[in-house]
Each structure stands twice: as structure tokens, then as C-alpha cells.
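Excluded from the complex is one protein chain; the other protein chains are retained at their positions.
== chain A ==
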Amino acid sequence: MILDALSVLLLVLGLFFFVSGLLGLWRFPDTFARLHALTKADNLGLGLVMTGLLFQVPDVLWAIKFVLVWLLALVASAVNAHLIAVSLHRQQEGHDESA
């Protein structure tokens, strides 16, 4: 019962991060700021939802796989943010040189 309560708490926290990331993506004026908001939502939202689900899994193998999914998502999100930031930086530099 207390595990269920903990689970619900973590899931709600994760949803909060997802929704706030969405709001950031929707409202922030600059693309770099949007990237910042999105990365927080990705890492922390998915991490909290995954941790909340961790108390509901039937056996240990599931738990290991959940953590693996989250770790892979962390690496993917970091690579993604880096690629987008470098591409954006290069675009802006090119724009400044031509202007």
C-alpha cells in the first residue's frame, strides 16, 4: 500500500516535469531556452515515471530493463541536445557572417 502511494507520488512528479517541459517548448522565446526546458523534461520526467513504475514490476529482470531504458534515454538525450545546439550555433554564425 505504501509502495503504491510512493509510486503515485513519483508518477505525478514525472507528469509535472513532462507538462512543464511542454510549456517551456510552447512558451520560451529562444531555441536555446527551449532546448534547456526540453532536456530537463526528458531526463527528469522519464526518470521519475520510470522510478514510479519500478515499485509495480513483477520481478527483478523487469526492473533492470527499466533502468537500462532510462540510461539509454539519458545518453540519447545528451547526444541529441549536443547535436541540436551545435547545429543551431553553426546556423547563427553563418547567418551573422552573411549579414
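We take it that contacts are C-beta pairs under 8 Å (C-beta built on N, C-alpha and C of every residue); 3 or more make two chains touch, one makes a residue touch a chain; residues count from 1.
To be clear about the criterion, contacts and distances are computed from a predicted model.
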| item | value |
| --- | --- |
| Protein that the absent chain corresponds to, by UniProt name, given "DNA modification/repair radical SAM protein", "Amino acid ABC transporter permease", "Glycine cleavage system H protein" or "MrpF/PhaF family protein" | "MrpF/PhaF family protein" |
| Sites on chain A contacted by the missing partner chain, in the whole complex | 4, 7-8, 11, 14-15, 18-19, 21-22, 25-26, 31, 34-35, 38, 41-42, 45-46, 49-50, 53, 56-58, 62, 65-66, 68-69, 72-73, 76-77, 79-80, 83-84, 86-88, 90-91, 94 |
